[in-house]
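The other protein chains are all here in position, but one chain of the complex has been omitted.
Let's turn to subunit A:
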Amino acid sequence: MAPKDTRGSSKQVINEIKEKAKLCAEDRKNSNAIVDILGYIELEDESVILACIRGLHKIFTRFISTQEMYFDKPPSEQDMKDLKVEEKYKVWLREQYASTLFHLADLLHHDNTLIQDSALLTMMKLVEGEGHTPLRKITPQQTFPSRLFQKIFTKLISDTKDMSRLWKKFQEYTEYEDVRFYVLSFLHSDFKHKKNQEMNEIYVKNVFSLLENLTFTSSTQGDQSETKWLAKKPDNEEALQAKSLEEQKKLFSTVWLKFLRFKPMLAENQIFHPCLLTPSIYKHVLMIMHDKVIPNLTSPLFLADFLTDSYNIGGAISLLALNSIFILINQYNLDYPDFYYKLYLLFDPIIFHAKYRARFFYLADIFLSSTHLPGYLVAAFIKKLARLCLTAPPSGIRIAITSILNLLKRHPNCQVLLGRLDGPSEIQNDPFILDETDPSKCRAMDSYLWEIKTLQSHYCPEVVLAANKVNSQLNQQEELLSDILDISTDELIERECKRRKKETAINYIVPTGLFTNQNDQFSTIWSGIK
């Protein structure tokens, strides 16, 4: 073993490692250097560790490609003694290789991100190397070094350390068919064998980041010939079939469904799993659901239960579940009779302050874009939106007014809200019932849009200009909602500042003090003003 007390400056050591790795890779005579490098890898110094990883990478990729460690059949314990020198060397090299892998796998949990990255890179390179030039005789179906890969995998879904960052790095490898397949199958078996007690939040988080970063490349949907394989592509038709896209999707579906069982159950249900899905991961799941999960499932309708439950929870989670539910209804024929009633319930003063406001209004616009919706329903939505405007921030009001105008244009029968010919001359109270949950009973059709009229004296000029459009006859052209969805109040203020005005008007009454002008509103309320 290398002397541990070699305490040269780290630079010296690094140079030494480099030198040794180079020599070792060039000539097998220098193989003893591996032992030295493996000694160094246990040091604390991070740069030394990095150098070691690089050195080992160099050595073993070379040895694998030159088939230095190749055995037709691994020697058993018995015939260990009567081996040729050549074979002894191979056995020794194998041992070194195993300890290298052990160290590298440990380094995946290192605190330094750089070390993690390079360890992952090295191991995946070794996987690739073994995939092309295996270490032992293999069947044509088994080109992929699954044993080596499993070592990486178990480290990556550890239940002690958050590996989500490394999973992002791993994303590039999931383009390979075999990697994807093995990831999914390992995860599947992991779910099977793992006991409930062993699953904690970190484990769930790691699994989620795995699932999140799994990419089904678009090319895989086309012909099979162009698929990418990390290891040698199996030429056997059966082996191909076993790892085909359909199989992967099947695995993917089962894995997802199992994963979703971690979600918090409603109180009356029997608690099957401990609630491991933290709210933040839950939201993330819902956010990626529509474009990463649903298209790759064998039958997305399996998600219906999960989504409807989420939709019923309320708040932000409902908002997020909306998108996926819409996709299920739209593309997969999900029958959801109460959809619009639920949507109506989601309209709440909070949505104007919610983080996912833009997303919600975008979707709501899509849901209400159908021209076959009954008038009373649309009117209820319009009236509710208008009422919410009375407590909304200006950026929200901009969106709401535009949506209202678009709805009025889409459904001309709702334009009675802006005035009708046979209406009464005076109305005592607004007939609209705000707290009614059923849009068919809220009497929106009998009401008028006084709220928009109120907003015509809003303090924000842009809101006023938008509200003033009601004054003239509405044109047919709908306004694009996407232009204003992302405008925040900050941006509105900035825009107000940048507006070019010819000149700045100033007051004509000369002030004498801060609180002494004519229409001062302070002196009657506050003391301490001299």
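Points to keep in mind about this one:
In this text, contacts are C-beta pairs under 8 Å (C-beta built on N, C-alpha and C of every residue); 3 or more make two chains touch, one makes a residue touch a chain; residues count from 1.
We take it that contacts and distances are computed from a predicted model.
When the listed names "Ribonuclease P protein subunit p29", "Nucleolar protein 14", "8596_t:CDS:1" or "SDA1 domain protein" are checked against UniProt, the chain not shown comes out as "Nucleolar protein 14". Between the chain not shown and the residues A:Ala242, A:Leu390 or A:Leu480, the one that touches is A:Leu390. Listed by residue number, the positions of subunit A touching the unshown chain are 349-350, 353, 355, 387, 389-394, 417-421, 423-430, 448-451, 453-455, 457-461, 464, 470-473, 489-490, 492-494, 496-497, 499, 501-517, 519-522, 524-530.
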